[in-house]
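Of the protein chains in this complex, all but one are displayed in their positions.
So, subunit A:
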Amino acid sequence: MSHKIINPSTSVPPANAAGSTGYDYTIGPQQTLPNSSAQSVASTLAGTRSVYHESLHPGAHGAHVSVAAYAFLFQEMVSQARNASKTVSEIELRLHRHGYHIGLRLLELLKFRSSVTPGSGRSFFHKSGGPAATAGDAVGGAGSAPSGAGAGGAGSIGTAQDESLSSSITTMKRRDLRLLEVLQFVHGPVWLYLFDRASDDLVKSSERENEYMIIDNTPSITRFISSTNVQCDFFVCGIIEGVLDLASFPCTVTAHSVPEDKFDRRVVFVIRFDQEVLEREALRF
């Protein structure tokens, strides 16, 4: 965060600053101006496409990335980390840090997406007039999942992308409060989103109370990496840690390669929760 001087607060908002500049923490909250000026702001911003004009709908962008493209990117990440570090553990730390920021975003994104009622995908492609139209679409379009061709069509419409998903949400998914719930979320939806399958096992350690293990028999992202002195799966560790950290389950995650007879690339992700998580769990539930 860049640090700026916070001005003494004034009751009178600075002239014509509101609305045009966005939130500024040195000024504080700004009052809503009358509708006319807000529209002029909207019209000046209309030409620029921002992240807010994109849809969060899973069908809005291509749902899949080819392994080749991904492997290329990952290879660059590993070599960049390798060139910048002196020790093996530093490489792993860098990969871990890359993943962490993905994990932070995945928690919010996946949870939000899963709150959307299935079948309301259609209402995203056809601009709906209101709740009634949404409901009608949900009934009619329950069977047809948005395909890749449909997503391409939506891009050409343009205005349909502005539509928010929340209008089709009836109940938000619950936040995960218990340790097991949030681990199930990593084991299921997160793995499904990243690797197109659930992880192979979720085990509680028999030795330590705060230790859980997620087991992946055939790790996808490191399948082209033969070296074993650097554990590139630390990238996935970072993702797991990011998800759990943001859900306020602080922990440390490490990857260990534990080959078995059938799966020689088997990786075990060991999740070690901080003591406060167990204490809270014991207090609350």
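Please note the rule applied: a residue touches a chain if its C-beta (ideal position, glycine included) is under 8 Å from a C-beta of that chain, and two chains touch if they have at least 3 such contacts; residues count from 1.
The rule is short, and it goes like this: contacts and distances are computed from a predicted model.
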Expected UniProt protein name for the omitted chain (select from "CASP-like protein", "LAQU0S10e03598g1_1", "DNA repair protein rad9" or "ATP synthase subunit delta', mitochondrial") would be "LAQU0S10e03598g1_1"
The listed residue (A:50, A:87 or A:206) that touches the chain absent from the view is A:50
Which residue from A:87, A:171 or A:206 sits in contact with the chain not drawn here? A:171
If the hidden chain were put back, which residues of subunit A would touch it? 1, 9, 11, 19-25, 28-32, 34-35, 38, 41-42, 45, 48, 50-54, 56, 104-105, 107-109, 111-112, 164-167, 169, 171-175, 177, 246-248, 280, 284-285
